[in-house]
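Every protein chain except one is present and positioned as in the full complex.
And now, subunit A:
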Amino acid sequence: MAQIPNLDNSPLNLKSLSREQSQRDLVKILKDIRGKKCLVIEPKLGGSLSLIIQTSLLKEYGIELRHLSAEPVQTDCTKVVYLVPSQRDLMKFISSHVHNDISKGLQREYYIYFVPRREIQCEKILEEENVHHLMTIGEYPLYVVPLDEDVLSFELDLAYKECQVDGDTGSLWQIAKAIHKLESSFGVIPNLRAKGKASVLVADILNRMQTEEPVSSSDMAVPEINTLILIDREVDMVTPMCSQLTYEGLVDEFLRINNGSVELDSSVMGVQQEGKKMKVPLNSSDKLFKEIRDLNFEVVVQVLRQKATSMKQDYTEMTTTNQTVSELKDFVKKLNSLPEMTRHINLAQHLSKFTSKPSFLAKLDMEHTIVEASSYDICFEYIEEMIQKQEPLINVLRILILFSVTNSGLPKKHFDYLRRELLHSYGFEHMATLNNLEKAGLFKKQESKSNWLTVKRALQLVVEDTDTANPNDIAYVFSGYAPLSIRLVQHAVRSGWRPMEEILKLLPGPHTETKRGSLCEQSII
């Protein structure tokens, strides 16, 4: 099965308007550079591209594929094409490659295509490194990547850090640009609701773009997208710190989903090849996955068991009684789903090894205690112990952030104590980590009383007695905690911001609600 998700069932025509356009853009760039060439892709970007175009297809254009690293590019091609995000640190790699070639007397043509747009700062570095004049520079305007039929990604991994820590809001422009591009395909989105500083800024930029290069609304009678809701990550830092409990979520927690697929030891999938890794695509093209991806993992196990049992039953019937042709056909059809069944049963089995660990259960327990804000001391001691036991830093930080965010920071004494314990346990180089976390407001000194309890109550974030099998509330995904951001979206869709202004004020950043479209705009003049 292909890793490129099947978009045929998408509510929007993402396939032709978004993905195929991106394919064409890329192919055009590569075709315009004649002859054999070596395409050097930044690895992360390569992952994104694998959702757009098959690498085998690229080879047809006479391309040798390489990943960008500090190492010089080994190739016989005289043309080297770099496809990189506009990240300043990558420019050093590229210039060192060029310098290396020059020192070896290799004469090559260099092309850099920035994704999604060129940035002065990057070019400046190339100038300083004295290689800018050797480069042909272009842009590959890949602003969104469809991850699945209902998920688009801006592929901006570092946006949060850049905005919160570095104050670099360039990514917001890219987000606005991406939405603006979508609008040119699907019409001006008439309702825009934004919450949070960055979101309001994106809304603002988006409106300016509409002024600057308006999307003509005339050729599209009804916009295909009705409402755009923008929410800052900062508004809900709680949810991503909690352990995910849906099937897909757990796969991601323990095995990491990258670009719509997960990489596993082949032994997990029942293939006996020592040490061999295999990639399993996970997207809605897989019917069974589509059905179970969002179920609570407890339920998934049951569902899979049921399916397996019923299939076994069918099989027994098949072998013991006489069947009509149409019944046979039905059975064969069901058999088609057998590989999917095996795949997910294997995966689920693998996951349950992790989920049954007492430490995992204890962690879940602790997350719930923190979210409920019921016992500060127990949580504090738990975290302290995690640090002292030198548990993996990332786990520690996640729960620490959860703790700090729900308490709007820790009292100075505790703050300094935990920081010291962290530095002692993990090393002083993490001073920078702590500094960044503090700048981003994720782990900080308490300066005001936390309003988490009020927010939790007002938005009904903790729901007792969730029925994970037949859920009637989103809280089932975290076995009792309803993600804050989802609650906001629910309200925004149902009634808009107005009825919930008071609650919104408790959360960081401003909020706006705008009506857009050709009619309203004239009133601005």
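Following the convention adopted for this analysis, a contact is a pair of C-beta atoms (placed from the backbone, for glycine too) under 8 Å apart; a residue touches a chain by one contact, two chains touch by 3 or more; residues count from 1.
We adopt the following convention: contacts and distances are computed from a predicted model.
A.B. asks: Can you pick, from "glutathione transferase", "GPTC1 protein", "Protein VACUOLELESS1" or "Pyruvate dehydrogenase E1 component subunit alpha", the UniProt protein name of the chain not displayed?
C.D. replies: Answer from the UniProt record of the missing subunit chain: "Protein VACUOLELESS1".
A.B. asks: From the list A:Val80, A:Val115 or A:Met209, which touches the chain that is not on show?
C.D. replies: A:Met209
A.B. asks: For the chain left out of this view, which of A:Asp32, A:Asp76 or A:Asp89 touches it?
C.D. replies: A:Asp89
A.B. asks: Out of A:Gly427, A:Gly496 or A:Pro510, point to the residue that touches the absent chain in the complete complex.
C.D. replies: Here the residue in touch with the unshown chain is A:Gly427.
A.B. asks: Pick out which of A:Pro11, A:Gly105 or A:Pro358 touches the chain that's been left out of the picture.
C.D. replies: Counting the whole complex, the residue in contact with the absent chain is A:Pro358.
A.B. asks: Need a quick check: the contact residues on subunit A for the chain that isn't drawn.
C.D. replies: On the subunit A side, contact with the omitted chain comes from 88-89, 120-121, 124-125, 128, 162, 166-169, 173, 176, 205, 208-209, 211-212, 356, 358, 361, 384-385, 388-390, 416, 419-421, 423-429, 431-432, 435, 524-525.
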